[in-house]
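Omission of a single protein chain aside, the complex is shown with its protein chains in their original locations.
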Amino acid sequence: MSKHVLAQNQYGKAENRIVHVTRKGSDGSWHEIRDLNVSVALRGEFRDVHLTGDNANCLPTDTTKNTVYAFAKEHGITSPEAFGILLAKHFVTSQAPIHEAQIRIEEYSWERIPVPTRKERHSFVRKGQEVRTSQITFSEHTGQLQVISGLKDLTVMNSTNSEFHGYIKDKYTTLQEAYDRILATKVTSRWAYSAAAAADGEFDWDRSYAKVRTHMLDAFAETYSYSLQQTLTQMAERVLDHCPKVNEVRLNLPNKHHFLVDLEPFGLKNDNEVYYAADRMYGLIEGTIHRDGVEPVIATSDWIVA
Amino acid sequence: MSKHVLAQNQYGKAENRIVHVTRKGSDGSWHEIRDLNVSVALRGEFRDVHLTGDNANCLPTDTTKNTVYAFAKEHGITSPEAFGILLAKHFVTSQAPIHEAQIRIEEYSWERIPVPTRKERHSFVRKGQEVRTSQITFSEHTGQLQVISGLKDLTVMNSTNSEFHGYIKDKYTTLQEAYDRILATKVTSRWAYSAAAAADGEFDWDRSYAKVRTHMLDAFAETYSYSLQQTLTQMAERVLDHCPKVNEVRLNLPNKHHFLVDLEPFGLKNDNEVYYAADRMYGLIEGTIHRDGVEPVIATSDWIVA
Amino acid sequence: MSKHVLAQNQYGKAENRIVHVTRKGSDGSWHEIRDLNVSVALRGEFRDVHLTGDNANCLPTDTTKNTVYAFAKEHGITSPEAFGILLAKHFVTSQAPIHEAQIRIEEYSWERIPVPTRKERHSFVRKGQEVRTSQITFSEHTGQLQVISGLKDLTVMNSTNSEFHGYIKDKYTTLQEAYDRILATKVTSRWAYSAAAAADGEFDWDRSYAKVRTHMLDAFAETYSYSLQQTLTQMAERVLDHCPKVNEVRLNLPNKHHFLVDLEPFGLKNDNEVYYAADRMYGLIEGTIHRDGVEPVIATSDWIVA
Partner (left out) sequence: MSKHVLAQNQYGKAENRIVHVTRKGSDGSWHEIRDLNVSVALRGEFRDVHLTGDNANCLPTDTTKNTVYAFAKEHGITSPEAFGILLAKHFVTSQAPIHEAQIRIEEYSWERIPVPTRKERHSFVRKGQEVRTSQITFSEHTGQLQVISGLKDLTVMNSTNSEFHGYIKDKYTTLQEAYDRILATKVTSRWAYSAAAAADGEFDWDRSYAKVRTHMLDAFAETYSYSLQQTLTQMAERVLDHCPKVNEVRLNLPNKHHFLVDLEPFGLKNDNEVYYAADRMYGLIEGTIHRDGVEPVIATSDWIVA
C-alpha cells in the first residue's frame, strides 16, 4: 500500500427492514405503521481497517443495524427524513473516527382495509405504487446536513398529446415522425432540499413529499409533449415553482415504448387503439434542473469527474 | 421414439404485452385503457412436429401473437376473461389439429391522474397493487369452457389479532408460543367459475373480480386468527358464501414473518412496536376449498398424480 | 364450513438456505461445500387447523426449518436427493397427523478458485450456470418414495442448423419461413426416477445428474432442428436412452428469439451476423416423454383435472 492511495470508501449495514407500529386512541386500538428499508454508510478514518485489518476504528455493521432498531423504539419514526437525520447525526457525533454518515431509506406505503363492522383499525394492504426514497448525509467537517428525497417506480402514461418530429436525420435514421403517440415512463426522481429546510426540526417531510408527487403528476398529465425531455423539464419546473424548500430536481425517465401494431396484413386499420408495450431497448432521458445560484448536489447516474 | 411415449405437450406464444385504448365521449377525448399480458398455449395433434419436425399441423407461435393483437382491434377487450374466451374458442374452432387452447392473462390496473384544469381524460398512473390473473381453457372434446380467475401480489397485514400456540412440540421445536403477533402475507389466489358462468355471454367479469377481492380483504381483516390456515379458510369461505358463481377457491399464502426485535440488550422494552421484516425463509400455507359436490379443477402448486 | 369441502392443502417452511461445509484430509484443510435452498411441505390431518385454528396436529413451520439444519449436522448432505429422502421420511414417520411430505431443493454449484501457492482448499467461486432441482415425496399411504430431479436456467444456443417452415398459414400468419436461424432456449427440465432407484440407498444421485445434463446438452448441440418441439423430443429421448433409471422427462423450452436485424436501409447486407436478442414475447414449448408402460407423474405447468 506504500505506493497506492486509498480514496473514497464507506461501509455499513444495508437494507435493514423495519416495520414500526404505533398504537393510538384511548385503548391503543388505532394502529399506524411505517415500513422502511434503512441503509447505513459511514465514512471516516478507516485506513488501518483497510491496510491491516486493525478494527480499532471500526463500528461493526451489526451495531449500525442494532442502532436502527433501537432508535425506532427510542424516537419513533415520524418520517423517513427525520429518522435518517437522527441516525446520521448519531453516528458522526458518537464516534470519533466517523466523520460522515449517509442514511438511505426506502419507504413502502400501506393503506387501510376498511372494516365497517368494527372501530379498531389494524388491517392494511400494501399500496404497491411508488417507493418513497430519501438520503440523509451529515458531515462533521462542514456541519452540514443534506437531505435528498425522491421516489421510484411511479409508472405513468398519456395515451395522447405526445408528438415527436423535427429531429436530426442521419444515415442511420429510419424512425417515422409521430404526431400522436403514447408517452409512458417509470419515474425515478430525486430532489434536494435547502439547508434551511434540512436544519428545520419542524419541517413536515410527509407533507412536502405529497406535494412534490402531486405537482409531478400534474405536470406530466398537463404537458402537451413534443419530447420526453420537455416533459421532464416541465415536471421539474413545476416542483421548483411550488415547493420553495426544494432547490434542485433530477429525473430519470425511461421511455417505455408503446409501438402501434401494424394490422394492415389482416385488413384492419389500427387507429391508435392497439399497442405493443415493449420491455427493451428503451430510450432513457435524464436531467437536472435547479434554482439559479444553487450548486447542484444530486449525483447523476454516473458522473465523470474532471 | 418407437419405444417412448409423447404425453402432455403444448406450445404457443407467451407474454404478449398489449395496451388497448378506447376513445369515448362525443369527441373521443375520454380514454379508457386495458393493459394485458396474454399467453397462448395450444394442445392437439402435434406428434409429427415432435418426432420429425414436420410442421404441417403447427400454427406458428408468431401467428398466435398476431391473433391476439388483431382480436383486440376486432372485438375490443371488455374484460380479460371475455377476451380469453374469444381467443381460446378461435384457435380450437379454426384449426383442425388444435383440440384445446389455454389462454392465460395478467392484467395491470391503472387509475386516472385527476387534472382539474381540463375535461379530456387520457392520463394514467399505474395502480401497482395486485396483478389480476385469468386462465381460460376451451376443449373441443368436452365442448367445455373453463374459467379460472385470480390475483397475485396483494400484500396484507394485521398488526394484531393473531396468535399461534398449542402446536406439536418435538425435539426440534424451539418456537415460543405467540399471543399477539403481526400476521402478514402476500396473497396469491385462484378461483374457478361454474360452467354456467363461463358459458354466460353476459357475465360481468370485472364486477365479479371486484367482489371476490373485497370479500377476501374483508375476511382477512375481520378474522381473529389462531393460524394462517384458519385465515385462509375464512378468506375462501367468504368468497364461496357471497359469490354463487364461484365453485372453488385456492389460496397460496406465504407467512411474511415479522420478528419482534430483542431490544433488552439496550435497556429497552419492545412492546410490540419494532419488527424486523424477514425475506427468507418463510412459512408457506396453501389450500383449496370448494363447494360440496363440485370436482376441484385448480392445479395445486405441484400435484402428485396417482 | 358445514357446506364446503377442504381439499388439497399443505404447509411448511419454504426456502431454508443452508450451506454445509465438510472438512477433509488429515488436517481438515480440504473443504467441500454444498449450498442448498430447502423447502418443506407437509400434508395430512390438518382439518382443525383450518377450521378452528386448533393447532394440536400442527408441527410448526419453524420446527421444520430447525429439522433441516439439525439433519445437515446429524447426517451430512451427500446429495440433495439423499438429504430430501431423509427429511421426507422423518416428517411422515415421526408425526402421526402427517401422511405425506414433499421436500423441494435447489442446489447452487460452486467451483474451486485454484491457488497454486498453497495446499489447503477453502476458496470457491459460484459457478452461476444452471440451478439443480429436486423434489422428493414420501407418502405413508402408498409407502412410495418419489424422486423427481431437474435443472433450470441452463441457457443454450445453436447459431445455425435450425430451420422452421412448412407450417400452417392462416389469415393472421405473417411469419417468413426460415432456412437458417439461431435456436436458443433457457432449459427447464424435470425427470422422474423409477421407484427402484428411489428406494436404492446406494444410488449415486450426483453422477446421475451429471449424466442427464450431459446427454441433454449433447442432444441439443447435435440435433439439426426443424422445430423446437423436435429438439425437445431429442433431448428427452437421449436421456431415456442412456439413463435406465429415468422413466420420464419433461422439458419447458422458451424460444429465446434472436431476430435478424434489417440492415438494408443502411446499405448493408446482414448475412446472419447481427441479431437482436428479444426478451418478450417468446414462444414456449413444453412436453413430456416417458417410457412405454409407465404412468407419468411430473406435474405439467398447469394440469387440467377431468
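Here are a few things to note about the model shown:
A, B and C label the chains in the order they appear, each numbered from 1.
As a working rule, contacts are C-beta pairs under 8 Å (C-beta built on N, C-alpha and C of every residue); 3 or more make two chains touch, one makes a residue touch a chain.
This one's a predicted model, so the numbers in the text were calculated from it and none came from an experiment.
Between the chain not shown and the residues C:78, C:161, C:174 or C:194, the one that touches is C:161.
Among A:217, A:232 or A:277, only A:232 touches the chain that is left out of the view. Between the chain not shown and the residues C:3, C:17, C:171 or C:207, the one that touches is C:17. Note that of A:24, A:118 or A:280, the residue touching the chain absent from this view is A:280. Against the chain not shown here, subunit A presents residues 1, 3-17, 39, 41, 46, 49-63, 65-67, 70, 94-95, 97, 100, 102, 135, 137, 139, 146, 163-168, 170, 172-175, 225-230, 232-233, 236-237, 240, 248, 254-255, 280-292, 294-297, 299-300, 302-306. Mapped onto subunit C, contacts with the missing chain fall at residues 16-22, 31, 33, 35, 66, 69-70, 72-74, 110, 113, 115, 117-118, 122-130, 153-161, 182, 217-218, 220-222, 258, 261, 263, 265-266, 268, 270, 272-279. By the touch criterion stated above, the residues of subunit B touching the omitted chain are 171-172, 174, 265-266, 279-280.
Methods note: only the chains that are shown with their structure count from here on.
Annotation: the subunit A:subunit B pair of sequence copies touches via predominantly the same residues, more than half of the used numbers being shared.
Among the chains, the centre nearest to the mean of all shown protein C-alpha atoms is found for B. Averaging C-alpha coordinates per chain places the centre of subunit B 24 Å away from that of subunit C.
The geometric centre of subunit A is 38 Å away from that of subunit C, both derived from CA atoms. Per-chain CA centroids place subunit A at a distance of 30 Å from subunit B.
In subunit B, the residues that touch at least two other chains are 16-17, 66, 70.
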